[in-house]
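A single protein chain has been removed from this complex, and every other one stays in its place.
Letters are used for the chains, namely A, B and C, taken in the order the chains are written, and counting of residues starts over at 1 for each.
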Amino acid sequence: MDNAAALSFRHRLYVQLDPAAWQQQGLSLTNRFICALIVASIAFAILETEPSLETEFEDVFSLLEWLLTAAFIAEYVARLWVCTENPKYEGWLGRLRYAYSPIAIVDLIALTPALLSIAGSEVFVLRLFRLVRILRLARLGPFSRAMSHIGAALRSRRYNLTLLLLIVSSVFLYLIEGNVQPNAFGSIPRAMWWSIATLTTVGYGDVFPITPMGRVVAGITAVLGIGMIALPTGILAAAFSDAIQRDKNN
Amino acid sequence: MDNAAALSFRHRLYVQLDPAAWQQQGLSLTNRFICALIVASIAFAILETEPSLETEFEDVFSLLEWLLTAAFIAEYVARLWVCTENPKYEGWLGRLRYAYSPIAIVDLIALTPALLSIAGSEVFVLRLFRLVRILRLARLGPFSRAMSHIGAALRSRRYNLTLLLLIVSSVFLYLIEGNVQPNAFGSIPRAMWWSIATLTTVGYGDVFPITPMGRVVAGITAVLGIGMIALPTGILAAAFSDAIQRDKNN
Amino acid sequence: MDNAAALSFRHRLYVQLDPAAWQQQGLSLTNRFICALIVASIAFAILETEPSLETEFEDVFSLLEWLLTAAFIAEYVARLWVCTENPKYEGWLGRLRYAYSPIAIVDLIALTPALLSIAGSEVFVLRLFRLVRILRLARLGPFSRAMSHIGAALRSRRYNLTLLLLIVSSVFLYLIEGNVQPNAFGSIPRAMWWSIATLTTVGYGDVFPITPMGRVVAGITAVLGIGMIALPTGILAAAFSDAIQRDKNN
Partner (left out) sequence: MDNAAALSFRHRLYVQLDPAAWQQQGLSLTNRFICALIVASIAFAILETEPSLETEFEDVFSLLEWLLTAAFIAEYVARLWVCTENPKYEGWLGRLRYAYSPIAIVDLIALTPALLSIAGSEVFVLRLFRLVRILRLARLGPFSRAMSHIGAALRSRRYNLTLLLLIVSSVFLYLIEGNVQPNAFGSIPRAMWWSIATLTTVGYGDVFPITPMGRVVAGITAVLGIGMIALPTGILAAAFSDAIQRDKNN
């Protein structure tokens, strides 16, 4: 492979990797695949906190762990290689500046748990840092198209916010009450059962925090959960109002 | 009865049975009666899962079972006889094609539990397949009129969706947790008590799933249940907004 | 007092008693006082079902009972005397027709518990028939003004509906589960604690129906309770939408 071909390949890879350089609608195929890997890695990090699953599927988990880590290392190296295509990061100094950019540091931090190979569940939580990256892609992708289709944009944003709220509140209560109430908050999937009941304001009352700190987080979760009701209702109300208006004019 | 009279009768029956061939508003008298039979058969399939009712009303249940089965067989045969009136299913080949259409297969599958006469409660659930057919009629009937009266259409759709959500979530939890918690989910009517408390976000907490699978279904039910609050609120907001506007212009 | 004065007094009393004959806005002073008496009598009928209150305040209760009964008999006789002023009920035949009108019969039925002086708590529930009369007045009074001030009309209607829902659902559960769970539903005020928790979808779960019939009523109450959230939200949304619109035009 001669130099020109390498440069041309680097440029094409850069366009695939940087959502800002992608001219077409949505995300590039490569970024979609990375998104899927990130989602899988988050789901995997959440499931790994469940003791009953971890003992049963230990082999599958460590295999998946190595595959995901390899993929993310490859991605990190590729991004470092192509970053100079971006006018902001030209030359070797630009590459260094890219390596110190918040996104690259997050990428590196997200890799540490796997590289350190420490099996403590507290370090596994670090893998949730990858959430920061999916937020970046999500922001650049669908949100730039939001201006033309307000309804669709709001709806997609609602699901993102809800999912984020669900995961973040579960992680908090897993960290705060995991040791106090192992049956209720001993893993993130278990804490999610409490979180969904609180965010939807169903509140069965089979599981609830008992520590002051846990109750503060639960209170904030419950107040934010009202947004889960307010957002779709507001969107529907506006849509119906618009439909009635159109119905009248025709 | 000569051939012409038979053909004329077949045509009139076809118009009665096919909602698409019915020129007037709403549903034909025959289809309304079939709708009522389907609703009765679903209600009956739900009640039959309740052990305390089944032992008490065993005779009434088996009599109703035979009457409903006879009616649905008659309907199936009639639909097979008149289907050739539809340009899509002309000739004997058309009739065969109709017999392999999804709707006709669903009709036949829905009949199997009664024909097989197996008393296992798992097979009784098959009778819920009839729900698929009422959805088909419901779709063709009121929904085609929806364009002119958005408010009414949305309101009727809301009740349909709510009822569907109530039945489907109850059936799921009956199947998943029926054996684990017989008092709470041992029959579909019992599971409906949980379902209504979850969908309205009341969440008394006297009954709740304890298996991971049941909790996933319950979480989805709770999130969808928010639509039960969002839909009427949005409709009311749009209607009030419209009323204020009209009040000002006059 | 000569005849002309009697007739003139009768006419003035008629204008005071019949909301339809009242030319000014709202209700006449007499009808407002009757409204207050009806509200007091309903509150009183509700409180009387609470055993702990009844034994303590027996004397106060029987005194109030006699005063209210006397007032309602006076009102009934007065309405019967003045009804001939209404063109619909002219002459002695008209008076007889008035006595057989639904409103007059309800008036009479509402008086029977006090006249029969039977102390059974089941008969006390009959006094809730008076609710029918306050609905009549409420319908004629504020609702006729509703056309000009939609917001105010909807808001007042909301409180009426909510109160009605609260009382009706409490009475139903008191009748259905009063004997099964005396601590939770042994009196209407006790049942109201359950009712308010259900209608606001809070659902603490300390009190809930356990009989199938009670659960059906509770399910209907929970579904209707969503209207308590949807109505004010819809009104607010429409009002805000209107305010934004006005803000823009100025």
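Criterion: a residue touches a chain if its C-beta (ideal position, glycine included) is under 8 Å from a C-beta of that chain, and two chains touch if they have at least 3 such contacts.
Nothing here was measured: the structure is a model prediction, and the numbers come from that model.
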item	value
Listed residues C:43, C:103, C:213 or C:236, member touching the removed chain	C:236
Residues of subunit C (touch criterion as defined above) contacting the omitted chain	162, 189, 192-193, 196-197, 200-206, 228-229, 232-237, 239-241, 243-245, 247
For subunit A, residues in touch with the removed chain	150-151, 154, 197-198, 201-205, 208, 212, 215, 218-219, 222-223, 225-227, 229-231, 233-235, 237-239, 241-242
Where the unshown chain meets subunit B, residue by residue	201-205, 233-234, 237, 241
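FYI, only the chains that are shown with their structure count from here on.
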item	value
Rotation in the CA alignment of subunit B with subunit C, degrees, nearest 5	90
Same-site or different-site touching of subunit A by its copy subunit B, using the half cut	different
Centrality ranking, top chain (CA atoms only)	B
Computed distance of Cα centres, subunit C from subunit A, in Å	55
Whole-Å gap separating subunit A and subunit B, where each centre is the average of the chain's CA atoms	39
Per-residue overlap in subunit C, given as positions that touch at least 2 other chains	201-205, 233-234, 237, 241
